[in-house]
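One protein chain omitted, others in place.
Entry: chain A
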Amino acid sequence: MQNESSECGEMEESLNHQNGSQMGGPQNNANNKQGEKNNPKPQYSIPGILHFIQHEWARFELERSQWEVDKAELQARIAFLQGERKGQENLKNDLVRRIKMLEYALKQERAKFHKLKYGVDLQQGDIKPPVLDDPALNVDSQLDSEAPYTSVSNASWRQGRQLLRQYLQEIGYTDRIIDVRSTRVRALLGLNNNAEQEENLNGGSVNCNESNKRASDTQDTNTGRRTPAKKPQPSVLAESMMLDTEAAVMANLDFLSNPDVDMEDEDDMSDEVDLETQDEIDDDVKSVKRKDDVDAEAMEVLNELNLLSESEDQRQDINKSESGDWNKPFQPTGQPGRRTTMGMNDDENIDAPLGLGLGELAQLTVNNEAESTYDMASSKESFRKAWNAKYTLRSHFDGVRSLAFHPTEPVLITASEDHTLKLWNLQKTVPAKKSASLDVEPLYTFRSHQGPVLCLAMSASGEQCFSGGLDGYIHCWNTPSCNIDPYDLFEPEVLEKKLEGHTDAVWGLAMHHNQTRELLLSCSADGTVRLWQPKTDVRMHDAETGKMLYSNECLNWYQSKADGIPSSVDFCRDDPTKMVAAFSSANCVIFDIETNKPVVVLEGESSAAPRLINRVVCHPTIPLTVTAHEDRHIRFWDNNTGKMVHSMVAHLDAVTSLAVDPNGLYLLSGSHDCSIRLWHMDNKTCVQEITAHRKKFDESILDVAFHPSRPYIASAGADGLAKVFV
């Protein structure tokens, strides 16, 4: 046994050799020769069986080393991504700082302008600036030095790049130096671990490589072989560097033009910003410092490169001492080797700007995405600020009960107690005198209901819409073209069909569209909620099922006898196999659409005052239900637990209507107190309140809506008007 184990030890060594040689490059001749050298070994001491085992073991070992190489590669990738993230964070800080600076500059300009124009200091803002003055001045000077720095650095950076390229060409050992540089960069970014790991991982094969070198003096052949393979690299690198420069410059230009836009947006926010500026200036200073550090380190790298090029001897030394280490990743076995090389190329390309610049330009290049998301965020901010009444839709003779936007066009439909629905195109306006708002005339009047129209829903394509009336019918309409002549000939086909089944007023409709079908939910004062598939071909359905329901399109119906009459209904948007209905008992019940069974009950606590629910809507993405109550509250419910998660007095009078924006960030509510309010979904604070409609009897606002894809909101009032806000 001992013998065997010692033999195994020997085997291991010899295998190491074999392995190492294979690592070195299995397809070249040198390796084959070595293999031949190895072959005699088993012949004089080991029988055939052992040879086979040894061979197998060698194969496994080889695979293991390949795995390790892959692992190293992935770790390198992780490290790189981490570095990138760090860089993006830096850039974000930088951008925030710049925006603050520009904001401040703008504010100062404004104050100056105000002073020049009125000869008096601007009051509202200037109460704070004295406090801010000292840091603000610093910021200002930074800003001043900043602007030239950017342009200078553009030029100097280009020069530096040129110079560097020259050096690199002179040196010849371009890739090696780039290796050095990229590891330095990684080291700068705090990723030493990884580099070390790489070394360790490859440590096993170092000896073999060295033995290889010693044995056949492969150093020269190695480089000789590798240089041609790598030759394209400098040019590729140069190109990529050029591209990066351009990208950087472009990003810089973009950035310079963006602040203008942002500043305009943020004019409105200036008050808020005033409060925050001071805190954030501290942060700014920190981030500046950090950036300086990074710059200094980058300079170190550059210096090092210079040193490398200047002192030939030193370079040789470095080559000698490091070539072993730094060549390794490029000399692993067969295919993985190629893969590794490619991976490294990628790294270099991306590292290049980081390594050379590490200033803002490089960061800007890397962080274009971060910038754009930041812009989006800020545009979101301004987006919520801007709601102003723009269009007044007057043509109904009585209260407008419901409205629905077209999914894509600036078009909406209103449903009124005057028995009609009307189609409006916001792009066809009549300029109104002495008012900022525009009047719109309806394009089409839908007549078919024999009584007030109470609710409305639009299909996902916008081609169809559905209206429910006091007459108990649901009408399916083919939406006319949004460019129709208002006084065109009557086309009976606009009314596609009536869905019959309810025996009392239809008060609520909700649409859901999935890949295969469009589903419509309706709730009625007859106590039922019904599910329809309005596009079903009646005859086909008959042939398949062979049975008659109330109507062929009615797929299912739901009831909760204990809870009374449903007042509103919606699909659970995050899980459309469920729907929620609000009942006169002040409970909401979530039903499973297929099985008909109640799943969860959102229980309104029983109390003396009835908390009648006027509207229920579901959040578009999360299992959250929002209810509007007659007792002035808006309540939020968790669909999974059925528990109330938040409750707030939202209006001065009954809350009648709710709408959630398509992203689920804002909630719009309408009330009989004549106002609509916009709420932050996450912190439940009111963002804006608009008084929109007048009262008729004790009713005022009857519906609100968000446009699914455009920045419009709308309200419908008992005064017969609908208003659209932009």
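Here is the rule we use: a contact is a pair of C-beta atoms (placed from the backbone, for glycine too) under 8 Å apart; a residue touches a chain by one contact, two chains touch by 3 or more; residues count from 1.
The rule we apply is simple: contacts and distances are computed from a predicted model.
S.K.: According to its UniProt entry, is the unseen chain "Rab proteins geranylgeranyltransferase component A", "BAP29/BAP31 transmembrane domain-containing protein", "MOB kinase activator-like 4" or "NAC transcription factor 29"?
M.R.: Not shown, but named in UniProt as "MOB kinase activator-like 4".
S.K.: Considering the complete complex, identify which of A:Asn93, A:Asn425 or A:Ser448 is in touch with the unshown chain.
M.R.: Per the contact definition at the top, the residue touching the missing chain is A:Ser448.
S.K.: Among A:Thr414, A:Asn587, A:Asn614 or A:Ser715, which residue is in touch with the absent chain?
M.R.: Only one of A:Thr414, A:Asn587, A:Asn614 or A:Ser715 touches the chain omitted from view, namely A:Asn614.
S.K.: Can you work out which residue in A:Asp418, A:Glu518, A:Asp570 or A:Asp661 touches the chain that's missing from view?
M.R.: A:Asp418
S.K.: On chain A, where is the contact patch with the chain that was removed from view?
M.R.: Touch set of chain A with respect to the missing chain: 392, 394-398, 418-420, 432-433, 435, 439, 441-442, 445, 447-452, 454, 470, 472, 486-487, 489-490, 492, 504-505, 507-508, 523, 525, 565-568, 584, 612, 614-615, 630, 654, 672, 694-699, 719-720.
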